[in-house]
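Here the structure is laid out as C-alpha cells; the discussion comes afterwards.
The other protein chains are all here in position, but one chain of the complex has been omitted.
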Amino acid sequence: MIRYIAGRLLLILPVLFGVSIVAFMLIRLIPGNPAVAILGERATPELIARVQNQLGLNLPMWRQYLHFLGNAWRGEFGLSFFYGEDASILTLQRIPVTLVLIGYAALIGLIIAVPVATVAAVRRETLVDHIIRLVFTATIGIPSFWLGIVLALLLSVRVRLFALGGAGSGGFDTLWHLTLPALTIALHISPILVRALRSSLIEVMDSEYVTTGLAMGLRPATLLVSYLLRNGLTPFISVLGLNIGWLIGGTIIIEQVFGIPGVGSLLITSILTRDYSIVQFVTLVLAFLVILVNLLTDLAYAALDPRVSFQR
Amino acid sequence: MSTAAAVVPARPVRRGWLAPAGPSLWVGMIGILTIAVLAALAPLIAPYDPTALALGKGLTPPSAAHWFGTDQLGRDILTRVLYAARIDLQIGTIGVLIPLVMGAVIGLFAGYYAGWPDALLGRVIDVVTAFPFLVLVLAIVAMLGPGLRNFYIAISLVSWVAYARIVRGEALSVRGRGYILAARSLGFGDLRIMFRHLLPNVIVPALVFGMSDFVLDILAGASLGFFGLGVQPPTPEWGVMIAEGRNFIITAPWVVIFPGVAIIVTSFFVSLIGDNVSDLVRRVRAA
Partner (left out) sequence: MRLHGTVLRVVSCVAAVALAAPIAFVSPRSSAGAAAATLTMARNADMLTWDPYHTGDDPSIFTQMAVYDRLVKLAPSNKDVEPELATSWTMSSDGLTATFTLRPGVKFSDGSPLTADDVVLSLTRAIDQKGDWGFLFSPVKSVTKVDDRTVAIHMSEPFAPLLAALSTFAASIYSKAQFDKYGQDMAQHPLGTGAFVLDSWQKGSTITLVRNPAYWQTGKPKIDRVIMRVVGDDNTRVLQLQSGQVDLIDFVPPNQVEQVRGAGLKVYAVNGTAVLRYTLNETVKPLDEVNVRAALAFAVDREAVAKNVYFGLATVARSLLPSTTLYYDPNADPMTYDLAKAKAFLAKSSVPGGFTLTAQLPAGNQTYLDAATIWGNGLKQIGVTLKIDRLETTTLIQMRNAEHYTVYNAAWTNDTPDPDELMGVAMDIKSQHAAHTFYNNQEAQQLVAQARRELDPRKRQALYTRLQRIESRDAPQIYIVDVPRLYASLPSVAGFAPNSQGKYEFENVSKR
C-alpha cells in the first residue's frame, strides 16, 4: 500500500513537468502578449517594445522556459505582469475560496443526489422513478451561467435569501455568499451524480447478499448503512473523482458570473491578459489538485471495497 | 419484519446499470430524428430569413407574427433557432465522431500492446486531464481564432483523451480473455485481432460516453460564446444565442428561453439514446 502510494506520488513529477511545458507553450502561442494587454487601447509599438523588454519577453522560448524552471525549483514563480505581485502569492490567496466553493458544491450535489437517487433506485420503474430521471436528464442541457443568473434573480433579488457576488468576509458570511454559486454548480453536476448513484444502488440492491441478508432478518437500517450505501457509493465515488476536472471547469464560469475572487476567474483573466506567470502557476496548482483527487479517489475506492487490490 | 419478497420487485430486472430498452429508446430516436428533419428543412419551413434585420421591431415578445419573438435587431427567433439546429447537431456529431475515432484507435493500440505504449498514453492522459476542459479549449480557440472550424480542432485535440482512456481501460481488461488468446494462437495478425475482435467488445462504453459528450460539446459552444469566442456571426447557434442574449434575461427572456429549451430538449433525447446504446448495438448486430 505504501509502495503504491509512493509510486503514484512519484508519477506526479513527470505529469507536472508535462503540464508546465504545455501551459508554457500554449499561452505563448496565443497572439498578443502581456505588453499589449497591459497597455490596452493606448498601446503604441514603441511602448509595447519597451514593456516587452522590461518583462524579458524577447528571449527565445526555450531560454524563457529554462528561466522558469530554474526559478520554479527555488519556489519562485515570477511576478504577475498585470498586478505587479508575486504570482504564487496571488494564486495561493485565492485557492481557499475556490476550494470552499468546490467542496460546498460537491456537498450540495451529494445532498441532492443521495435522497433523489435512493428514491429512484428503491422505487425503480415506477412513475416516481421515471419523473426523477426525466427531470434530471432534462437538467443536463441547461447552460450553467444561465442557471446561475436565474437562481440569482429568484433567490437574491426577488426573494432576498442569499447574498450575491463576491465571497463575503469569512466564516458564515462566505457560506452565505457562496450558496448561490455552489447551488448552481451542484445542480449542473447533479444529473450525472444521480444517474451514477442510482445505477450503482440498483446493482447492489439486486445482489444476492442483500436479499439473503434481508431473508436472514437483517434490519433495513443496518442494511442501508453497512451494505447498500457502502457498496453503492464505491462506483459513485469514482464517478465523482473522474469528474473533478469537469467540476473545476464548471467552477470557472460560475466564478466569472458571480464575481468570486477564486482561482478559476484568475486563470481565465490571466489567459485573456496573457499574464504568463499566473497561468503557469495556476495550471500547476490545478494539475496537482486533480492528480491528488484521482489518487484519493482510488484510495477511497480501495478502502471501501476490499476486493480491489493494488496490483496492476 | 418483511420477507425478501417485499424487496424483490414484481418484474425481473436485468443486472447491470443500463435500464432495459423500452419506450425510452424509441422516444429518444424519434425525437432526434424530428429535430434533424426540422433542421434540414429549415430553409423551407422557416418563416423569415435568419439574418434579416427588422430594426423597428426589436425585442418584440412572442406573437402570432413571431412565434418565438424577435431579438434586439428584430431577427425572428424561431427562424434562428431552426437554422441553429443544423449547426448544433453538426457540433454534437462531429464533435463526438472525430475524438471518438482518434481516441478509440489510440486507446485500442495502447490497451492491446500494453507495456510502454500504454504507459505513455497514461501519462499523456494524465497531462491533458490535469487541465480543466474549458480552459484548454478556450486557449486553443484564442490561439487559432474563433469560428466553427477552430472549435472542432480545439474540441478534438482535447476530447480524444476521454475516449482513449475508456477504450484503453476496456481493452486492457479484455485482452487476456479467452477468445483473444485463441485468436492469437491461431496466428491472426495484431491489426485483425484489434479491429475485428477487440474493438466491437470495447467500443460500447465509449459510445455511451459519446452520447453525453454530444451534449457537453453543445454546452462547450455556449461557454465559449460566453467569452465571445463561439461560433461567429452571422451563423446562429443555440449556445451563442443564449450567451449573447444573457443581458436580456430580465427584460426580454424569450431571447434566451427558446434556444435554451432547444438545447435541453435535444440533450434530453440524446441522453435517452445514450441510456440504451448497448441495447441498440445488440439489436443492430442481430439484424
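Descriptive notes on the structure:
A and B are the chain letters, set down in written order, and residue numbers restart from 1 in every chain.
We take it that a contact is a pair of C-beta atoms (placed from the backbone, for glycine too) under 8 Å apart; a residue touches a chain by one contact, two chains touch by 3 or more.
What you see is a predicted model, and the numbers here were worked out from it, not measured in a lab.
Contact with the omitted chain, checked across B:77, B:98, B:124 or B:142, is made by B:142. Considering the whole complex, the residue from A:98, A:139 or A:156 that touches the absent chain is A:156. Only one of A:36, A:55 or A:299 touches the chain withheld from this view, namely A:36. Touch with the chain omitted from the figure is made, among A:21, A:119 or A:138, by A:119. The chain omitted from view is touched by exactly one of B:35, B:98, B:164 or B:229, namely B:229. Mapped onto subunit A, contacts with the missing chain fall at residues 30-33, 36-45, 47-48, 50, 80, 82-85, 90, 93, 111, 114-115, 118-119, 122-123, 149, 152-153, 156-157, 160-166, 172, 175-176, 179, 214, 219-221, 223-224, 228, 256-259, 261, 265-266, 269, 272-274. One chain of the complex is left out; on subunit B, the residues touching it are 1-2, 6-7, 53, 55, 58-59, 72-74, 142, 145-146, 227-229, 232-234, 244, 246-252.
Keep this in mind: only the chains that are shown with their structure count from here on.
Subunit A and subunit B have CA centres that are 21 Å apart.
By the touch criterion stated above, subunit A contacts subunit B in their complex at residues 11, 14-15, 18-19, 22-23, 26-27, 29-31, 124-125, 134, 137-146, 149-150, 153, 192, 199-200, 202-203, 205-206, 210-212, 214-215, 217, 245-246, 248-249, 252-253, 256, 264, 267-268, 271-272, 283, 286-287, 290-291. Of all residues in subunit B, only 1-4, 7-9, 11, 13, 15-18, 123-124, 126-127, 129-136, 138-140, 142-143, 212, 215, 218-219, 222-223, 226-227, 239, 242-243, 246, 249-250, 256, 260, 263-268, 271-272 touch subunit A in the complex they form.
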